[in-house]
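Of the protein chains in this complex, all but one are displayed in their positions.
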Amino acid sequence: MSTEIKLSVSTLNVQQCIDWVMSPECGGINVFIGTVRNATKGKPVVRLEFEAYDKMAIAEMEKIAKQAAEKWPVQKILIHHRTGVLQIGEIPVIIAVAAAHRDAAFDACRYIIDTLKQTVPIWKKEIFEDGEVWVAAHP
Amino acid sequence: MSTEIKLSVSTLNVQQCIDWVMSPECGGINVFIGTVRNATKGKPVVRLEFEAYDKMAIAEMEKIAKQAAEKWPVQKILIHHRTGVLQIGEIPVIIAVAAAHRDAAFDACRYIIDTLKQTVPIWKKEIFEDGEVWVAAHP
Amino acid sequence: MLMLFNARYLSTLTQMKINILAFGIAKEIFGGTTINLDVDNDATVSNLKYLLEGKYPRLKKLAAYMVAVNSEYALDGDTITERDEIAIIPPVSGG
Partner (left out) sequence: MLMLFNARYLSTLTQMKINILAFGIAKEIFGGTTINLDVDNDATVSNLKYLLEGKYPRLKKLAAYMVAVNSEYALDGDTITERDEIAIIPPVSGG
């Protein structure tokens, strides 16, 4: 099993991520790509800003990848996450998982994004025309 | 909701597929990529050959996309499937689903590949060093 | 007796020649991508399978197979006409 975990201030490259997880031992790749939506609850979003506690974010993503590899028979796990300013349509996150069989790839990929959203210290600020909000900060 | 269903005799392009499903209304894209494994049950595979009943395969894939769109709130569904000779590591199938929220994208993508494998009239022949087998033909 | 004779007579009169497409292993069983078959005009999918299995016993060795009529999976009771596009669909294995 091998993993590639990365925080990046520049545009994430989907093709590169998929190339990295591809291997002749694997029959299925599942990829999750987050994209910046143009609206939140109907309110137009101008852009997003992502901030990370880099060192801990990497450590938490590595933990998640390790847990996924313990739970499902997967060969390769890649997690790339953006930081900085993202425009509408840009990609905050790419998760790619390759496995011999597709069920493991789907399950692991979904587990990784679900868990990442709960535990990895990365914060998203939504910038609207009339203000800005740190997502999920308040009840 | 829009769909792009295609059978192709030439190499499938992952980046193009993802570009097609991306849209500013969507927050999550789930992609399944099948790849040709170098072995089946431990036996080295030389190459694969895919054959399709083109007209019906397209019709069945369209049905599956329609069913998925009825079951989950998704915006875009793409299904590209190869025919002809595929070498190890090549891509027989790409399914990409974009949705406002990731759960729908994951569920729909998985439903599509699971159902495609059961109902779409496409046949895979595995070519080994010492012979060839139409996959799943015999009990 | 007369009715029985008539029925037989009509049946002979109303046979049709259908063309059947074959894919995957069915191509190998039939020895080609299409075969022609004479069937009764009111033949069902079930009748067709019976005839085919008589002529090509290897069909019975398959894990399963379906008949498609005009690009749709057909049921055993569905009837076939001369204008239909008929195909034998051995177990699929795409994806």
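Letters A, B and C name the chains as they come in the text, with residue numbers starting at 1 for each one.
Keep this in mind: contacts are C-beta pairs under 8 Å (C-beta built on N, C-alpha and C of every residue); 3 or more make two chains touch, one makes a residue touch a chain.
Here the structure is a predicted model, which means the values were calculated and not measured.
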Displayed partners of the chain not shown (whole complex): A
Missing-chain contacts mapped onto subunit A: 34, 50-53, 55-57, 59, 81, 92-93, 113, 116-125, 134-139
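As a working rule, only the chains that are shown with their structure count from here on.
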Distance in touch steps, counted as few as possible, from subunit A out to subunit C: 2
Farthest chain (mean CA position) relative to subunit C: A
Euclidean distance of C-alpha centroids - subunit A vs subunit C, Å: 52
Where subunit B and subunit C are represented by their mean Cα positions, the distance between them in whole Å: 29
Gap in Å, rounded to a whole number, between the CA centres of subunit B and subunit A: 23
Subunit A, residues touching no fewer than two other chains: none
Sequence positions of subunit C contacting 2 or more other chains: none
